[in-house]
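One chain of protein is taken out of this complex; the other chains stay put.
Right, chain A next:
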Amino acid sequence: MAQTTAMLEIAEADLLGPRQAARLRRRRRNRSGDRRGIILRTLIAVVVAAVVVFPLYWMLVVAFSPRGEVFEPGLRLWPSTFTLENFVKVFDRVPVVDWFGNSVVIGVFVTAFTVVVNLLAGYAFARLRFAGRNGIFLLALSTMMIPVQAIMVAQFKLVTGLGIYGTYWGVILPAAAAAFGIFLARQFFISIPDEIIEAARIDGAGHLRIFMQVVLPLCKPLIAVLTLLTLMGSWNDFAWPLIALKDNDLFTLPIGLLYLKNQTSPDYNAIMALALISVLPMVLLFLFFQRYFVQGFARSGIK
């Protein structure tokens, strides 16, 4: 549909093989000497990709190596024996299942709250005229880049004062107060043609009904982008859960990783096993929904 094109622009023009590139390719194929260029470029790309992917490969190696092997003298680029002992150890010694569950629960709640609230606000800022709209929008935007470290002491006191320190809610609510989704949503809603909304109004629909039945079905790509980026942000979040959680069994995976590292003699193989467990869901999501991730990164500039 026409109104979704705004979001799809980048995906179409970008990652998934643009027409323009195909044209260029055809044109270039006739040029002599270009074969060498392609080989050279492919070589560079292979080297760069290998360098970028190597740390992740190393995480796998360490996670599946016998304890301490990677720190023994001598260059070794893969495990001598492939072992699952690090995973067994991690599950034995720390509540991995709880941590994973905490990450999931917090991620789901943060995402649900953030997406709903941002969609509503984005719609208001894009399509409804109300007193103070522009001022509030600018105010909300100006907070977008503020890092938690700037106000964490006050946030900590607030959360303690509200009696939700050390609980799920203490992590979830401040995380759901982010503004970045508002402007993503607003941009999308602005691109919806007036006629569609006018037509619904003529049929006598109120704003809420228009929003639910006309607008939302049009913005599945927006919802996908918002959901994935928010979920990723929450899943990978470190600073705020570090402050807002205290009990071992309520930790999220990143805090659990830190907990393992803070042991007196940290077991790096176990740490990599847990790191792998913590990283895998996001890697899979990314591989399945790459185009949405990329659109989100490109549009919001967050990381």
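One rule holds in what follows: a contact is a pair of C-beta atoms (placed from the backbone, for glycine too) under 8 Å apart; a residue touches a chain by one contact, two chains touch by 3 or more; residues count from 1.
Simple rule for what comes next: contacts and distances are computed from a predicted model.
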Assign the chain not included in the display its UniProt protein name, restricting the answer to "Transcriptional regulator", "Multicomponent Na+:H+ antiporter subunit B", "Ethanolamine ammonia-lyase small subunit" or "ABC transporter permease subunit". "ABC transporter permease subunit"
Contact residue for the chain not shown (choose from A:93, A:133 or A:220): A:133
Quick one: which of A:112, A:196 or A:294 touches the chain that's been left out? A:294
In the full complex, chain A touches the hidden chain through residues 10, 13-18, 20-21, 23-25, 28, 34, 38, 41-42, 44-45, 48-49, 52-53, 55-56, 58-59, 62, 70-75, 113, 116-118, 120-121, 123-125, 128-131, 133-134, 136, 138, 140-147, 149-158, 173-174, 176-177, 179, 182-183, 186-187, 198, 201-204, 207-208, 211, 232, 235-236, 238-239, 243, 254, 257-258, 261, 268, 271-272, 275, 278-279, 282-283, 285-287, 290, 293-294, 297-298, 301, 303
